[in-house]
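Rather than the whole complex, this shows some of its chains in their spots.
Note that the chains take the letters A and B in the order they are written out, and that residue 1 is the start of every chain.
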Amino acid sequence: MAAVSNGDASLIIVMSPTAAPGDLERLVERLRTSGAGVEVAGRAPRAVLVASGEPGAVPSLPWEAFPGVERALSLTTPFRFVSRDYHPERTIVRVGGVPLGPGGFTVIAGPCAVESREQLGAAAGAVKAAGAAILRGDAFKPRTSPYSFQGLGRAGLDLLAEVRERFGLPFVAEVVDPRDVELVAGYADLVRIGSRNMSNFTLLAEAGRQPRPVMLKRGFTATIEEWLDAAEYIYKEGNEQIVLCERGIRTFEPRTRNTLDISAVPLAQSLSHLPVVVDPSHASGHRSLVAPLTLAALAVGADGVMIDVHPEPESALVDGPQALTPVEFAALMERVRALAAVR
Amino acid sequence: MAAVSNGDASLIIVMSPTAAPGDLERLVERLRTSGAGVEVAGRAPRAVLVASGEPGAVPSLPWEAFPGVERALSLTTPFRFVSRDYHPERTIVRVGGVPLGPGGFTVIAGPCAVESREQLGAAAGAVKAAGAAILRGDAFKPRTSPYSFQGLGRAGLDLLAEVRERFGLPFVAEVVDPRDVELVAGYADLVRIGSRNMSNFTLLAEAGRQPRPVMLKRGFTATIEEWLDAAEYIYKEGNEQIVLCERGIRTFEPRTRNTLDISAVPLAQSLSHLPVVVDPSHASGHRSLVAPLTLAALAVGADGVMIDVHPEPESALVDGPQALTPVEFAALMERVRALAAVR
């Protein structure tokens, strides 16, 4: 379960029972030439090679394409700096003045999309009063349909900045275009990369080159390892302030928008030092599930949650069915405080 | 989100824009002949039929096979008696003298498979001391490989009965063959139907014809609706004492054995009056995830959990990697009690 060590790169190659004479020897030579230590174990017809060495000594080649190879198993993961092998202590990320990480449970809340000064102000006032620490609200929305509302853009960011001043709430906002990273980072306290863009490596790299902390949502069809590989893209460019956000994965179950992978929280925390929060709103797509999933996230050990709250869900331009009303959110916060006290 | 009403059976048929003249009229006549009320809404080229009536008046025909039909949408679910529409109050099932249902959080624990008197006794003593209310332990195991250990059979049931006397713990045991239902029900306090057999309708029917309560695990590839349909098979035969158990679904994520669908707990509770428990051991397949997932199950509102505990996991004949040791289980029970107090 532990993240594999990256210090001692290793590779296992399982030879096929139908390998030709010489196939094994050629592989051994190839690896030794690169500087790897190679040992051969197991007897014919199924020999096993184990290669060791510093990163780089064991080359990343398509080993399964070599004659006589049945399977190749890398013992290293692509991600390095985001792993707990590299950095055993869990990281606390600061968003505005708000700490997000081990020892706390940070509640981020607000509307899915910024629609107007009134809507944003009403939402921000309500979530602040109920105890949220960070505001959410997007000015750029990636939408499945080109004919759907795509966000207010810069005007939305202006409203967010205005509301931040008014309520003393730092905010998180999504960026969808590498050319807008500088713009969004000029406003937001936490720059978010959404689920659909988790493998948009160009966008990840840009987010890694600016100074704001970044929230990286798990792709709804990404494995945990792919999610951490994506975080590595940001980290590698120099930005070490990353928050991971689990938001549900695509499965065959039709009654929820996605299936919240609650196990991913402790798993990601054991593999990476980065904080992990949960988005129960987008995971479920149903208002009635947001409260139980928030409590589950708290109990499982998440470092926070991000919740859709809208003053009038039925008029929301984006994702209304999953938004809590201010009254529902306040009631949930009561339960969060009670449970957090004994966690 | 509510279960659809079965009292007022309804059907929506969406006609295709390319339907031929007369297709619509033939459908209307067919439905009216059966006794259904039919209304036609929408204008050409896309008419919509809505059929109403008592169950039976709207026949279950392959409507999408009719000429001119684009889509057919049934507003009723196959399950009836297990739904909250039929029985709004949530049900409490009694296992031996132990209540399982709303208002409590029942912990079931013990080894995956009964291996010997010593192993079972050690496990039972440990889980009893730590506060478990029901013992688990199987005498019949469905195994992927025909060459794996398949359980001790009747001898295992004898050991379970002996240990029940010794520790005062009712027990749950799996049945895999319809011909063994009477045998297992003669011993066990709660008869379990496993995930692989959730759609073994023959076995479900037999379980419905005997007097013991039944635990029905969700198939690891079943939707929530299919799970409730399977419960209906049991209920229909006369057995109303059914406990649902969520145990993870098959997804693309390789780091866990299955993905625990934590949202299924509140969903199943809203659709059905039956109690819902969680099996964090089989869902995750990893010892280190059992504690966080148990706490998540408690927080999300589950009515209980079922946990693998083995005195020596490394010698377990089945599913050792996911079993807690007695010491780990006792520590978890402390946390369960603390959290349960404020739930």
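Note that in this section a residue touches a chain if its C-beta (ideal position, glycine included) is under 8 Å from a C-beta of that chain, and two chains touch if they have at least 3 such contacts.
The shown structure was predicted, so the numbers you read here are calculated from the model rather than taken from an experiment.
Sequence-identical chains in the complete complex of this entry number 4, based on the file rather than the 2 shown.
To be clear about the criterion, only the chains that are shown with their structure count from here on.
Chain centres here are Cα averages; for chain A and chain B they lie 31 Å apart. In the complex of the two chains, the chain A residues touching chain B come out as 1, 221, 223-225, 249, 251-256, 259-267, 270, 283-284, 286, 288-289, 292-293, 295-301, 338-339, 341-343.
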